[in-house]
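Quick notes on the structure that follows.
Complex shown without one protein chain; remaining protein chains in place.
Chain naming follows the written order as A and B, and within any one chain the residues start at number 1.
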Amino acid sequence: MNAIVAGLLLGGFYAAVTAGVSISFGMLDIVNIAHPAFIILGSYIAYIVNTSFGIDPIVASIVMLPVFYLLGTFIYQIYFLSFEKRGQESLRGLAFFFGLLFVTEVILILVFGVDYRYVEASYIGPSLHLGNIDFPLRMLVPCITALVLFGLLHLLVTRSFTGRAIMAVSQDQLALQLMAADPIRIKRIAFGISIATAAIAGALLIIIQPVEPSVGREYIGRVFAICVLGGLGSLPGTLVAAMLLGIMESITATFYGPSWAPAVSFGFLLLTLAFRPAGLFGR
Amino acid sequence: MSTTRFTLICVLVGLVVYVFGHLLGIGYLFFAGYTILQFIALASAWNILGGYCGYVNFGSAAFFALGAYSTVFFYKFNPLPIPLLIIIAAVVSGIVGLGMGYLTLRLRGAFFAIATLAMAVVLQTLVVNWSYVGGSRGAYIVRADTIDIGGYTIEYIEYLFLLMMAVAILSIVISRTIARTQLGFGFATIRDDELAAEASGVPTLRLKLIATTISGALMGMAGAPFPYYIGYLQPASAFGLEYGVNSIAMPIIGGTTSWVGPLIGAILLGSLQQIATVTISSAVNLLIVGLLLVAFVVIAPNGLVGLVQNRLLARRSGK
Partner (left out) sequence: MSPLLHVSNISKRFGGFVALDGIELEVQPGERLGLIGPNGSGKSTLVNCICGALQNEQGSVHFDGHAMDGLAAHQRTHRGLSRSFQLPRPFVSLNLADNLRVPMLYTVHKRTGPLHGDSVDARCVELLRLVGLDHKARHMPRDLTQVEMRKLELARAVAAEPKLLIADESMAGLSHSEIEDILALLKQLNERGITIILIEHIMSAVMSFSQRLVVLVSGKKIADGKPEDVVKNPEVVRAYLGQ
């Protein structure tokens, strides 16, 4: 039972991690395989702020939001300018992000080394006890934050003009242009938001577990598995899929040992892609 | 130039390089040379699926590691001569390539790439949990210092060098032959526009499966001698992202549309990395690879070969 609860909490966190990719891949069709690297970057920044100034990591990440947003828009500009031609776009775009992933990871290794880093906060350690079930606060707080983040994103996408424009651009660029909105600008904003979520996800990550540069790689599979399973571009679907994955990983880790955990998410991804790639056909 | 003649020239060049190195007698050259030859093989193999067909394989490390681990398996079970191990690795990796292709090739571009990464991690997890080949603790391979070949006694590293030379030449020859036959023509249509290719009657799935199988087999062959080269094999090093990045970076920097690109990319980038590792540090050399990859993808999408071709075209039309 504890495993399931742990899984749910983990799932909430995974949803935050995936939110960015849900936007960039689900809605903009950009395979940002480097997203986990930005999350790790967020983790390290939260770490620095936490150890130097003692500020709570989540607060730190909120402060970092604009910086990450700008980074996202900057990267999108490069991506757009370099890969606007069709056809070669997939190969070169993928290679571009793969290169970014790699460069980010190596720079982090060079600057911080490969030791695990962790943060100090008042809620890391104690747990809530409800009946027989444990709710470790170090998992609960990130999960709640993640859900809040998710809720905000959902509101943004469904209520605000920009948000609806983002949904529109994923479906019909021409119609959007007729509505006098610049699709490129909308996509840039969307990608910026996508990377901004990484700032928060990074802070949440380092609360949940110690971080070192190559941790990002494990998340590539998780993130895309959740994205595909949840239905590309559907935020509610992503949340559900994230929870499911969290529970499955938690149960596997409890009964079979943690070294099998990566296989769960990646294996899940493969199975989903192989047998139920709903919505992929005809792209 | 016919394939036979080309192969003979390659073999000749290879032998000359070897004899030159042998006479110089610097052991390090063979260690470094082995690595470069390995990258020539990996880059050429990757390019068959990635450059010719346009399907990016992020899981190259998995095939490489499969080759390495099948060697480890036989080392523990019943040691076999390395040439035989290379052939076994080709078969194992080829079959896995075929299987992976069958599962993932119905997916378009981006999903395929992610699926290959997923496969690599799944395979790595399986190996980490398989204690017979050492699991996460790793496996030690003891190798002799010298070996007798036809009456001559040479250093073991030179033997490995020659074997990898053979694999590299095989990769280049296969790569070039494909490009010059109808198979390569079909691959190009898949890369350019798969939907149109299907509509024109190209059996895209079958061709893609052929590409994955050949590519996987060659990468496995490149990995087979690796345990003997390195002496101690850990999943982290065999499945390392370094192999994945290099297999992609070298063809892209060299040029993905021909067989020459991966060769140039491997020699240049491989040598650069060797120099950087020795003079600065191994982490920096990976950084260089990553930065060059991003730079070339953005600025020079057709790689060095593309740049040269453009310059030649410009000169021709200028006159």
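We adopt the following convention: a residue touches a chain if its C-beta (ideal position, glycine included) is under 8 Å from a C-beta of that chain, and two chains touch if they have at least 3 such contacts.
Just so we're clear, the structure is a prediction, and the values are computed from it rather than from any experiment.
Across B:155, B:198 or B:242, the single residue that touches the chain missing here is B:198. Shown as candidates are B:7, B:189 or B:234; the residue that touches the absent chain is B:189. With the whole complex as reference, residues 182, 185-186, 188-189, 191-193, 195-205, 257 of chain B touch the missing chain.
We take it that only the chains that are shown with their structure count from here on.
Listing the residues of chain A that touch chain B in their complex gives 25, 31, 33, 78, 82, 87-88, 90-92, 94-96, 98-100, 102-103, 105-107, 109-110, 214, 217-218, 220-221, 224-225, 228, 259-260, 262-263, 266-267, 269-270, 273-274, 277, 280, 283. Listing the residues of chain B that touch chain A in their complex gives 50, 54, 56, 58, 103-104, 106-111, 113-115, 117-119, 121-122, 124-126, 128-129, 136, 192-193, 241, 245, 248-249, 252, 256, 283-284, 286-287, 289-291, 293-294, 297-299, 301.
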